[in-house]
Each structure stands twice: as structure tokens, then as C-alpha cells.
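Every protein chain of the complex appears in place save one, which is left out.
Let's turn to chain A:
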Amino acid sequence: MGKRKVGALEKVDADLANLQYKVRRDPASYRDDFQNQYNQYETFRELFLQNPSTTDDGGIVSLRDLIDFISHVANCYPDLTAKFPDDLIQIISLHHEVLESELRDKIVGSLVLLRNKDVIDSSTLLNTLFPILVSTPSKSLRTLLFTKILSDLRSSNVKATNHKLNRTIQTVLYNLLTSDRASPKGIWAVKITRELWKRQIWTDSKAVEIMKEASLSDNEKVITGGVRFFLGGDKEREEMADDTDDDEDVDIGKLRHQAEINKKTKKKDRELKRAAATVKKREKKKNAPHPLNFSALHLLHDPQGFAESLFSKHVQNSKAKLALESKILVLQLVSRLVGLHKLTVITLYSYFLKYLTPRQASVTSFLACLAQATHNLVPPDVLEPLIQKIANEFVSEAAASEVAAAGLNAIREICVRQPLAMNDTLLQDLVMYRKSKDKGTMMAAKGLLSLYREVGAELLKKRDRGKDAAMGLRSGEMKERRFGEEETGEVEGIELLEKLKDEERRKKREELGLPLDAPTDDDEEEDEADNWKNWDVESDSSNDSDGWINVESDGEDINISDSDDDSKPPAKKARLSSGPPDAADAEKENSTTPSKSAEPEAKKISKLLTHHVLTPADLKKLQELKVQSSVTSQLSSFKKRQALAAKHADEGVSKDDIEAPAKLGKKMTREEKIAGAKGDREEHHKSTTAIRKEKKAAEGKSTTNKEKARKKNFLMTLGKAKGKQKRSLVDVRRTLKGHIDRSKRGGKRGNKGM
């Protein structure tokens, strides 16, 4: 039965909205009326509790309306309504299954309203809503509760992180997951945690711990929810952060201009203020340091234990009845953990053996997982049979070209991470596929070849090694790395920075007329101070000689330089690895760098690294220098390899990476070709004027007076034109003269300046 139409007369009397308005304005005067309504609410509630499933739509005023009214004005009479929130909580938590939907939603809304008016606190509200969310069979109520819970958590974390509340809720979620591992209710814990993680409200390890428990539960939905979080939660968070940055573009200049011209209303004023506030906020945000958020995978407490239990519980366990899709997800997570934290789960590799056949469903995912699970601490003899099997099953003349390409690529991905897993006969065999007619296979084989030219050229046949590798082997620069060997850390291109700094220092000294070396103490201190002052300043180039002159604190310098006044010869001696005095020397220096890198490691460590703290400006400069001198091309092979490995360790391998070369061989359809050729160019042709105009508008500039005059409505110009015709000759002359005069002066006010 719908709501009965209420007659006009009835309305006048039973107007709760009107009363609410009056109560809000003057609570003390309407106390009696409120008391009456509250009494009525209590009687209605008693009636209702006799039979909670009834609807009381029959009367003029329903319980729903009364609840709405009271919750809106409850904060005016805290003494009268002390029991009201508890009543509501009792009704909704006892009878939510049988309540009529509108009343139920109203009660939920009222509780949230009471929370917003600070009548009840957040933890009460959430402790009420969450059990209902978990237990209710109604879908619409669940969605409502979910949004309400999330919004409340968000709003209570807006100003400052509400640690107490977060901890309570996290504990509730954790208990929900651990109390009954088989129940599907845990999905709500997963959903809430994921959403809050995405919005960067929960960024701590407790949230990760919840997800860890979810991944280890017994229900498939909960497991996949937890696993998906680890695999994609951080990316989602980043995307969300990017989205919020450019939500609306406010052009404050335009708004200000409009405010000057248009009618001045309060609304316009408010809008302008709000826009100014947003612009200011955005500026502040731009300057604020990037929030340092650790990824979920890094916040795990015990990755080894987690990976082992995940693997043994969901993947290896024959009793686990997971669908293949979810199993692959879990496997992805396990292999990701193994690769990222360099864990040792030996049984994982033998597990793969069974699945490495081309007929296996979604085998590329398995291949990707295997590659992901490989790192340089995996024993090569564990990987060898796997590679052998891939080679046997996938890479043969009989296999389809895509299969062969995928197999070769998978082998390459594994070998990038652990080059020692390959033996020479197999490698030489596989490399032969670079002569294949299929483009995908060919490219994959070439990839493998170029990889081994860098990491293990001695496994290749002599003629395959290439010039660099052969020469490197001959000179002894290229060595095979042993299992478990790690190289020492260093900063790439630090020598360039050092050189630059030396040069700057020299220039400054020359200007001052000081001896090039023999730095004085106060000079040094001053420079240090400068350094700290300009912590964040970009020192743009070498020509501003005042900012970034850094006097090296090399003690040797002081010791070596005697008090001689003729400066140059000792300077040259003193500077072993520092900048040369002129360009010719620089050339020489550059040419000698390779030989230097062959020197023992200990000598290579720069003094800049050991004696200074690099400022952000320094790092920026370093980056510039690296690009300028194209350091990357001169990088030794293992550095390149290191960069490659670093990229892979952070991102993981996906199915697409494995499949990529196979796609090379495919022919594109006509439509794809057209789309590719078009790219993302503009669809419509535009005239240059239109483009120019658009550009101006984008810059926030207006039109010129001439343009305005041209655009002016014809009818508006008529009156002036008529008047012009009736002028006397004298008048015409005067205006013409005035025009000439103005144009000479440059406008009415003149152009000559103030």
C-alpha cells in the first residue's frame, strides 16, 4: 500500500518538518512540543515492538517520520533523547531482517546523522553497522551499510588519522577473518580494507595483516579477494591518487575577471572564495612532499612464512579445491613474494614441472609465474630441468610459432634473473632459432642471444659472441659471476658530478684571485652552509658560479699543497680523479675512463660519496649530467643488467610479457593498421586561427578590442552609425583629428609611461 494522500488540513497540524524548523531555531521554547512528539515516538515504538514486521503506513504520521524528526533535533535536547540512539541500535540490530525496508534505511540513516551530530561516537556506530553488514540477507541494505561505514571511516580520518578508531575496526575485521576461516563473511573485511587502502586511509601493516589472513582463509572468494589486493592494491592506490589530482581545473584569473564584470551576488562571491581556496590547496599539495607509502608487499611481517603457507595450503595441497583461475592468482602472489624478497621455497620449482606443457590451460601465466619466482639466489640445478622441459615442450620446429616464441621468451625471462641456470649446448641450440622464418620466434631467440652476450658470453659459440663480448672476454673485463655473488653498491655517474664540482670550484677561485688549491677553513664552512641553504634549489648550469661551488674537503689536498704561490703544477698533481683544467685534458680524461673502471673497486669509490651528503639538488644535477654525457651508452654490461633486473624485481612478470614476442609475427588487420597510423592525432581539421584562439583561451587571455568590435551585434551598432551620419563637418573633423592624435599618443592615456 502506498502512502496515503494527506489532506491539507491534516497537514497543517501534523507538520513535523515545520516543527523541526522551529525547534532548530529555538529549542528552549519548543521543549514541550518536542516532549510530546518524543512521547508519541515512544508509544509508536512500543506498538512497533509488539510486531516488528508490520508497516505503519496507515496513519498520518509514521514511526519513520518520527525517527527522522527526532534524530534531526536530538542534539538540541540531549537530556530527553539520551536513550534514543540505544533504542535505534536495539531495533536495527534485533529486527533488521524483518523490518520494512524504508524504515530500516531510515534507521540506518538516522544513526549516521546522529554520528554526524556527535551524539554518538564512530566506534558505536561502526560496531552497530558492521555486524549487520555481515549478517543481513538483504543486498540493498548491505550496499547501504557498506557505503555508510566507508564514508564514516573516511570522514573520521579527514583531519587527522584517528588511530584509535582504525585500530578498533582493524581488530574487528581481523577477528572476523580469523574466527571462522571457512565463512564467506570475510569478504566484507577484504572489501573494506581494500577500499580504505585505495584511499590511503589505512596504510599501515595492520591492514596488510588483515589481507594476509584473508589470503590464508578457506573460502575461495575471500582468498582471491586477499590475493588480488596484494597483486593490484598498490597500483589501484596510485591511480586513485593520480585521479584526485586533476579533478577540476579552476581558472582563478578568469573567475576574478568575471567577478569584476558580472553582477555581484553573494553566491558569486562565495564561488570565487571557494575557487581561491582550492587553488591554494592545490598549490600547497604540489609543494608538499610526496607521501611515502610502502607497498603492501613490503609491509608484510614474515614474507617467507606467508609464501610457504600460501603455497602449501592453496597450491600444493591436493585437497584445496580452488578453481584454476584462483590457483593461478595465488601462484602469482607466491612467486611475486619469492622474487621480490628473494625467498627460498624449493618445492615451488618442482611444482611447476607438471604444468609446463603447451596444452596446459593458461600456460603463459604459469611461465610468467616461474620467471617471477626466479632470482639470483635460486640454485641453478633446480632451474635447469625446468628450462630443459620448456625447451623440449615448447621450442621445436614442429611446435606452432607462437608456442616456440613464448617458450623462448620464458626461458629468456628466467635467465635474466638467474643466468647460471643455462648450459652451453642448450643455449647454442636455442640461439639457432634466430634464423627462424617466424618473426616472433626470431626476435625471442635474438633476445636470448643478446642477453647471454652480456651475462655469459663463454656459453655461446665464438662467432655468436659479438665484438664487445669477445673483446671483453679477451681483456678479462667480463667475468662469469659465481652463484650468490653480489656487487658492491655505488652511485652511477658520481664521477661526473665530482668533476663538475671541481671545475666550478676552480672557476670561483680564479675569479677571486686565490690559489686554485689550498682551501681555507672559513671558505669551506661557508660553502657547506651554502649547500644546506640551497638544499632544494636547482642549480641549473655550471655558469652560475656562485651557488654550487663545492670545495672538496680532501684532506690530501691540504697535506700535499705546499705554500707555493705558483699554483698550477701542484694542482695538477693534487687532483687525481678530479676535473682537468682545460678541454683537451677533458678529452684525455674521458678516453681513459674505461681503463679506470678496470682498476680495483676500492679506488673507484668517490670521495664525494664518502664525505658528503648529496642534496636533492645534487641528485637532480647528477641525473642531468648522466643524460648529457649519455652515460648509459658507456655503462658496463653488468650495470645494464642490473638496471634490467631492478626493473623486473619491482614490477613482476605478467602473462603479456611472455606472450609479447608471439604477437610480433601476427599480421595486423586493416582496421588495426588504420588505427595505428592515425595514432592519437586530432580527429578534425582546424584552421590556424581556431587553433590560435583555442591556445589563447587556454592561457586564460581574452580577445582584443578589435575582435570585440568585429563580433558586436549589428543591431547594437546601428544607433551609433545613424548618429555619425548627421554630424556637422566640423564635428567630423574634430573626431578625425582626435583619432589621429590618440593613435599618435598611443591610446587615450598615452603610452609614455607614468
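Operating definition for what follows: contacts are C-beta pairs under 8 Å (C-beta built on N, C-alpha and C of every residue); 3 or more make two chains touch, one makes a residue touch a chain; residues count from 1.
FYI, contacts and distances are computed from a predicted model.
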| remark: The chain missing from this complex carries, among "Eukaryotic translation initiation factor 3 subunit B", "Cytosolic Fe-S cluster-deficient 1", "Small ribosomal subunit protein mS29" or "Pre-rRNA-processing protein", the UniProt name "Pre-rRNA-processing protein"
| note | Out of A:Asp32, A:Asp118 or A:Asp243, only one touches the absent chain, namely A:Asp32
| task | Identify the residues of chain A touching the omitted chain, counting contacts across the whole complex. | result | 1-2, 4, 6-7, 10, 13-16, 19, 22, 28-33, 35-37, 39-40, 42-44, 46-47, 49-50, 56, 58-61
